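Of the protein chains in this complex, all but one are displayed in their positions.
Entry: subunit A
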Amino acid sequence: MRMVMCREATRLMSKNLDAPLGFQERMSLKFHLAMCGACRKCNQQFQLIHDAGKAFEEKASSPPFDTNDQTT
């Protein structure tokens, strides 16, 4: 397995949001995240940014009255 540092790990986290990672990539990322707290935070934040796009639209397109029932 290829060891990766933080910079490369962020590349893999980012790609993971756009396309399936290969086996090697997945293992490298998993291993790095297990060791690195800063990258675990970064990974969560990339995910949050990813969700924010959807949330932005949901917030924007929610009807004026009655609450939307999506909970995810």
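As a working rule, a contact is a pair of C-beta atoms (placed from the backbone, for glycine too) under 8 Å apart; a residue touches a chain by one contact, two chains touch by 3 or more; residues count from 1.
Simple rule for what comes next: contacts and distances are computed from a predicted model.
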Missing subunit (named according to UniProt) among the choices "Sigma-70 family RNA polymerase sigma factor", "Sarcosine oxidase subunit gamma", "ATP-binding cassette domain-containing protein" or "ABC transporter permease": "Sigma-70 family RNA polymerase sigma factor"
Absent-chain contact - pick from A:1, A:19 or A:34: A:19
Where the unshown chain meets subunit A, residue by residue: 4-8, 10-11, 14-15, 17-19, 38-39, 41-42, 44-57, 59-64, 68
